[in-house]
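Yeah, one chain of the complex is gone here, protein chain that is, but the others are all in their spots.
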Amino acid sequence: MLITPAIVALQLIALSVAGTVLLAASFAWKILRHWNIHSGSELQLRLERRTYLISTLLGFALGAELLSLLLFAQTAESLSGQFVGAMCATGVLNVNPFGFPTLLLKIALFFLAALWLLLNRVDNRGYDYPLVRVKYGLLLALAPLALLEGAVQTRFFLGLEPEVITSCCGSLFSATGQGVAAELAGLPARPALALFYAMAGLLLVMGLAFRRWPRLGPLFAAANLLAFAVAIAGIVAFLSLYVYENPNHHCPFCLLKAGYDYVGYALYLPLFAATAAGMGAGLIAPFRRIVSLQAAIPDEMRRLTGLALVGFVMFYGLATWLILRSHLILLG
Amino acid sequence: MPVGLVFRDCDTVSPPLLPTAADFAMRPLLERQKYLIDYTLAALFRRKTRNLGLLLVYTLLVFLFASVLLLSQGLRREAALLLQDAPEVVVQKLIAGRHDPLPAAWLDTLRRIRGVGSARGRLWGYYYDPAVKANYTLMAAPERGLAADEIIVGAALARIRQIGVGDYLSLRATDGRPLPMKIIGILDSASELLGADLLLLSETGFRQLFQLPPAVYTDAVLTVRNPREASTVANKIALALPASRPILRAEILRTYDAVFHWREGMTFVALGSLLLAFLILAWDKAAGLSAEEKREIGILKAIGWETGDILRMKLWEGTLLSLTAFLAGYLLAWWQVFYGGARLFAPVLKGWAVLYPDFRLTPAVDLQQVLVLLAVTVLPYIVATLIPGWRAAISDPDAAMRG
Partner (left out) sequence: MIELHEVSKVFNQGQPNECRALRELSLRLERGGITVFKGPSGSGKTTLLTLIGCLARPTAGRITLDGRLLSNLPERFLTEVRRHTFGFVFQRFNLLRGLTVLENVMLPAYPLGKPYRELRDGARALLDRFGLGAKADSRVEWLSGGEAQRTALARALINDPAVLIADEPTANLDSALSREVLALLGELATQGRTVLISSHDPLVFEAVQVDRVIELHDGCVVGDSRC
């Protein structure tokens, strides 16, 4: 196993996220069992006050997960020198089968925490805490995921055996390690490009439909998730090629490097925010008939869809600009 | 349906009784945070002595972690810079798994291998100087055109022996004869980290000193026409000369990297106990509210601050403290490492060496480093103060009335 400060830090984050989410889940369990909004008892008051702690803990988890996501990509990148055949972060994540699952779990946890906080925000606007059961149910589902993330990440780091020269053995790692580099194959450029922009159109249509018929909420949420996946696939399949101006470099992480003007941050941040907002808008829609939320939900839905729109426009705008600016010609 | 207040001045417009959606949406969030920060700052200053101690310890913690990171990163960069000019492939001869002088005839064999640009024999080794109980690195430098009794020494070596240009340094040859060597130059300290204990001499001088036969070298360095082919070339060498050991520059770099990473990591783990002590202090400070502070929070809640507002205030308190400590600690570490000679962790991170080079690292900031530092110092602090902060925030609003 490797011990580097970044790995120590990532493990520390995973530990604290798992700890806070577990703590929140244990409180959530108590709340689910004893909640009675009509009671003026001291127990109920205590439970209500716990809700503040839970949302604070989840807010922390969200922030920590974001930090962890950034650091994880950076770390994978910086370790690439130590693994033969690993040209960049992608290669490092491929060193053992736990790399990409860790990354996916981090992304999933980020979105779930963001959704939970949205749900919490909406719930706090209803004077009778109408979503208590939904909210804490979701939290109970989130806790094992946080644990899993910690476990998978630990497995990933434990499985990192750097190949270095030692004084007793000078054999050539490089020769035997040839071909280990597994770059994401990616889709052929033309259909990927078409899919990428078709998804933008679909999302726009779905968004307009959702505004008109709020009952399409869950469908809209699914469309957002799909758009996220398509966007990532697009980055891997062709956008990265355009940015690097190299027809073979598919890495979605190198975009975060200074050498490419940190353009990755400008791409990923709006994309993540927009996806979270869009999914949130769609998923809260089914609760719009609850009496105490009749004002809050349409209001939040409007705001979140607006946010999603802005985010996706920023993402697609930047992506298009990057393609047009590039000297690389993929589609002859 | 907004419920208006019936009992209030008739000439004023009454706001709706319960908050409406617009109330949340239109509320100037920024303005609110500004007020909270303002209040928090004032509160922090009112309890100067209490917070100052925590701030100092916090700053020290950031300083220590940042020093390790900045120093080892600087060292790694320095090593990489040095190795940039290092030969792509080094070939050694092995006998029974040990390094042995390489016959000059091998050089021709090497040159004939396809892909090899040039091959050159090197003479180098270590020399133990009992006078200062240190090992020097000796290297023949034919390109310098030195006479048999002339040498050039590294700056640290010159310093520790207190010698300069024109002085003589006496070396003991392998057969016990003293060999007086005239110093005709001192290496500049730009790349001092690896060149500090270096002693350059002529090939003849080197062979005299170690009694080496004329047709052997310590090892051979090759240039490769296409750097991407380096490993293929190395394979061919291993085939052509089975007793050889080719070493690639990339592998050396990787080893350096791994060693530095490992040392850094271990130092981090060692600093962990300190982190733990700090967290206990932070928890204790956050949990042990003074009676005065409790009273204040009670009053704030009674006059209309919500639990969330107090919680946000507490979070701002943590953020302001963390930010100050982080900036102060990081800047101090920066100064220490890049301008203060990095005395603190240099022995641990540079490894063994009697002659410590007196070097300056090139200052640089790195995002990953900042993220790591945030994760190991600020994040645990937030975790430690979350629950105490919440405890403070949920005090009963009617406490102020009950006195």
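Couple of notes before you dig in:
The chains carry the letters A and B, assigned in the order they are written, with residues numbered from 1 in each.
Going forward, a contact is a pair of C-beta atoms (placed from the backbone, for glycine too) under 8 Å apart; a residue touches a chain by one contact, two chains touch by 3 or more.
Owing to the predicted nature of the structure, the values given are computational and were not obtained by experimental measurement.
The omitted chain makes contact with just one of the residues B:V57, B:L289, B:A302 or B:V370: B:A302. Note that of A:R49, A:R155 or A:K257, the residue touching the chain absent from this view is A:R49.
For the chain left out of this panel, the touching residue among A:Y127, A:Y265 or A:W321 is A:Y127.
Where chain B meets the chain that is not shown, the touching residues are 3-10, 12, 14-15, 17-19, 23, 27-32, 34-36, 39, 42, 46, 292, 295-296, 299-309, 396-398, 400-403.
Taking the whole complex into account, chain A touches the unshown chain at residues 37-38, 40-42, 45, 48-49, 124, 127-129.
Quick note on the criterion: only the chains that are shown with their structure count from here on.
Between the Cα centres of chain A and chain B there is a gap of 30 Å.
Remark: chain A residues 2-10, 12-13, 16, 19-20, 49, 52-53, 56-57, 60, 64, 67-68, 70-71, 74-75, 78, 81-82, 84, 125, 127, 162-165, 168, 170, 172-175, 178, 295-296, 299, 303 touch chain B in the complex. In the complex of the two chains, the chain B residues touching chain A come out as 18, 20-21, 24-25, 65, 68-69, 92, 94, 97, 230-232, 234-235, 238, 245-248, 250-255, 257-259, 261-262, 264-266, 268-269, 307-308, 311, 315, 367-368, 371-372, 374-376, 379-380, 382-383, 386-387, 389-390, 393-394.
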